[in-house]
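Structure below; questions to follow.
One protein chain is absent from this view; the other protein chains keep their places.
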Amino acid sequence: MKRLTSSFVVTLLVISFIMGISLATLGAEKKVVINSYMADPAPKETLKQLVAEFEEANPDYAVTINTYPHEDYKTLIRTWLPSKKASPDIVTWFAGERANTFVDKGLMMPLDDIWGEGKSFEDYFPRAFKSISQFEGETYFLPQSWYWWGFWYRKSVFNELNLEEPITWNQFLDVCKELKENDYTPITIGSKFRWTAAGWFDYLNLRVNGADFHMKLMKGEVSYDSEKVRKVFEHWKELIDKGYFIENHSSYSWQEGAKFLFNKEAGMYLMGQFIQDVVSDEKIKEDLGFFRFPIIDASVPIAEETPTDGYMIPKNAPHPEAAKKFMHFLATRDAQWFFAKKLNRIAANKNIEPENYDPMVQKGLQMINRSDKVTQFYDRDTKPAMADKAMDQFVKFMAKPGQIDQILRSLEAERKKVFE
Amino acid sequence: MSKKRILWVGSFYLIAIVISLIWLFPLFIAGTTAFKSMSEVVQDVYWWNLPDNFTFKYFLEAWNQGGMSRYFLNSFIITVPSVIGALFFSALGGFALAKYRFKYNKLILGIFIAGNMIPFQMMMFPVFRISNLIGLYDTYLAVILFHISFQMGFCIFFLRNFIRTIPTDLLDAARVDGSSEFRIFLQIVLPLTKPALAALGILEFTWIWNDYLWGLVLLASDNLRPVTVGLVSLQGEYLSKWNIISAGSLIAAAVPLIVFLLFQRYFIQGLMMGASK
Partner (left out) sequence: MNKRKFAPFKFLLIPVILYAIWVIAPIFYTIFLSFTQWDGLTAPTFIGLGNYVDLLNDPTFYTALFNNIKWLFIYVLVPLPLGLVFALFFNRKLPGVKIFKTAIYLPLTLSFVVLSQIWTWIYQPKYGAINVTLKALGLGELTVAWLSNSDIVTYSLIVVGCWPQTAYTMVLFLAGLQNVPTEVMEAAKVDGANKWQRFWKVILPLLKPATIIAVAVTIIQSLRMFAIVNVMTRGGPFRSSEVLANYMYVEGFKNYSMGYASTLAVVLFLIILLFVFIYLYQIFKTEVEY
């Protein structure tokens, strides 16, 4: 027993020793702590390199990155933000409603003085980004990069079957039919974590009812239980009834869903550009193409989803001045270009010429430039509680497409609960 | 050995082997996956096919790429004092509740048991705040103190029930000899509770080693985090590489397994002691 007690004492001593050492290293003068959700290797490494570059140019600064798994990050950020002691100096976050949620509660610091002498937000970013970065007249969000959504397919499969990228809904249906007849499942999806289904709802609503109606719906201003929304589900139902979606998709994560596209079991996948991050085989990567979500009603102005990621400084940041210096660096053309190029994203900084990008990225950029409106994404545009309940209904609809009436009623009931 | 005995022992081994094989089927899959190349995993859907060649390549890759050595050290620094602390204080508390008569005895026991029933995810916010308030946030001690405290609920309940079975005469005899109460605890109660402490130690070690939530909530710095957090980032990094995820998982599970092997002997010791008398 004596041994047990003494080993306990020894362990405690060892711990205090380790703690002492770690405290001693906290001495660096201008410290910046970034909490980041970029846990995938490519973005994680890129941010690390950016930090190294910044530290080289500013030797008196020490920047630490604490990386958290994506899902946990979204939970834990709410423990740090209100805390005076545990708050980081910079957090990675999402533009639009999600950023506004924190700004609204007074938890974020305005960024109006990071731009440098005589410069402003607009010297760095296109005007269009104002609506997702500025709230009540002040800038809170620093956009880093964004990506586009589209239907991804294997060029070799389309060549083999002599298929062309469809432009209209009817052409799209023909492509599905052709794929199905040739023993491909036309559309793959992994709906286990639900948001992939929300992507479908967003795009169908944008194409059927347009972006203005969609944003009203997101803000809870109009009813879900309407003919307009029903039409969205009816288009969706057509695909489900014809068996165009892959079976048992709620068993798969989005990455597992992508596998069916990579191994040529399925023909197309509605997904963001980051699908490229999970292709390990270079040959498949080159064989991937994408096209715009088909036009359903030509009279509806085209809108696209462009989820934007970036950074914010919490109100309780212990080193705001140093943080702002780093934020300035992140906004610069060079830093933005470095990040975007590495990951095939599109930089938010407006001073990067489109020709610099990879041809595929240029195609995505053109697609967005030709569109009339942009939105973020279902769970970034509406309130979290609404998004959670609605995404369940979307997945349920895909399993039980006959229950449109009930689903519309539940969605409307939830909207009333959340927004009224 | 009689014929009957041989037959009996033979059938015991046969049944035991069959049970173990069925029981370990899911691990068999994880095990073989860790040795297979990804093209084998994807193209060969039959799980009963063994890997083409046994290579520890994927174990090495998981260990190196996942930065597992650092995470391993952290897990030890957190788990060992947590288990020792929880067992020691719970044995003290369990002894007090099992062998002394005083007012509110049952009430205190009840509170310890009840505290263990809260779905602990709910405690994330308050525990984060308390750690922050005391200035322990982002230190090993924050996690260790929480583990000791929370696990005490179950441990005290467990040890109290076992210590009750120790005959009070034994304690009284020591008291007559003039031993202090704490001495009685150290010299009589603890040795007699060994099998229970071993079982509890095994379970506690496994739980605390496998904890994911608190390592994440109470630690911010990557270089302090335990192996489970490392495993989740490994899963994030190698989404489509099942072999590397399997290998990493098996490495992490090896430590609680070794602890079980080490402490298992105390299970048999009780029987042997009885037999040799």
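By written order: A and B. Residues from 1 in each chain.
The definition used in the following text is that a contact is a pair of C-beta atoms (placed from the backbone, for glycine too) under 8 Å apart; a residue touches a chain by one contact, two chains touch by 3 or more.
Note that this is a predicted model, so its numbers are computed, not measured.
Participant: Could you tell which one of B:Ala96, B:Leu190 or B:Ala220 touches the chain left off the display?
Facilitator: Considering all chains, including the one not shown, the answer is B:Ala96.
Participant: Identify the residue among A:Ala258, A:Ala331, A:Val395 or A:Leu411 that touches the chain left out of the display.
Facilitator: Residue touching the chain left out of view: A:Val395.
Participant: With the full complex in mind, choose from B:Gly110, B:Gly135 or B:Pro191 the residue touching the hidden chain.
Facilitator: B:Gly110
Participant: Could you tell me which of B:Ala62, B:Ile78, B:Leu141 or B:Ala198 touches the chain that is not displayed?
Facilitator: Checking the options B:Ala62, B:Ile78, B:Leu141 or B:Ala198, the one contacting the hidden chain is B:Ala198.
Participant: Where the complex has a chain not shown, which of A:Asn58, A:Thr75, A:Ser226 or A:Gln362 is the residue touching it?
Facilitator: Touching the chain that is not displayed is residue A:Thr75.
Participant: Using the touch rule from the top, list residues of chain B that touch the missing partner.
Facilitator: 9, 12-13, 15-17, 19-20, 23-27, 29-30, 33, 45-47, 89-90, 92-93, 95-97, 99-102, 105-106, 108, 110-127, 130, 145-146, 148-150, 152-154, 156-158, 161-162, 164-165, 168, 175, 180-182, 185, 195-196, 198-200, 202-203, 206, 209-210, 212, 228, 231-232, 235, 242, 245-246, 249, 252-254, 256-257, 260-261, 264, 266-272, 274-275, 277
Participant: What residues on chain A make contact with the chain left out of this view?
Facilitator: Residues of chain A in contact with the hidden chain: 74-75, 78, 81-82, 101-102, 105-107, 191-194, 247-251, 256, 384-385, 388, 392-393, 395-396, 399.
Heads up, the rule we're going with is that only the chains that are shown with their structure count from here on.
Participant: Distance from the CA centroid of chain A to that of chain B, rounded to the nearest Å?
Facilitator: So the centroids are 38 Å from each other.
Participant: How about chain B: which of its residues touch chain A in the complex?
Facilitator: 42, 77, 80-81, 84-85, 88, 124-125, 128-129, 132, 135, 137-141, 144, 186-187, 190-191, 216-217, 220-222, 229, 232-233, 236-237, 239-241
Participant: Using the touch rule from the top, collect the residues of chain A that touch chain B in their complex.
Facilitator: Those in contact with chain B are residues 1, 4-5, 7-8, 11-12, 14-15, 18-19, 22, 33, 35, 39-41, 64-70, 72, 75-76, 79, 83, 85-86, 88, 253, 255, 259, 263, 278, 280.
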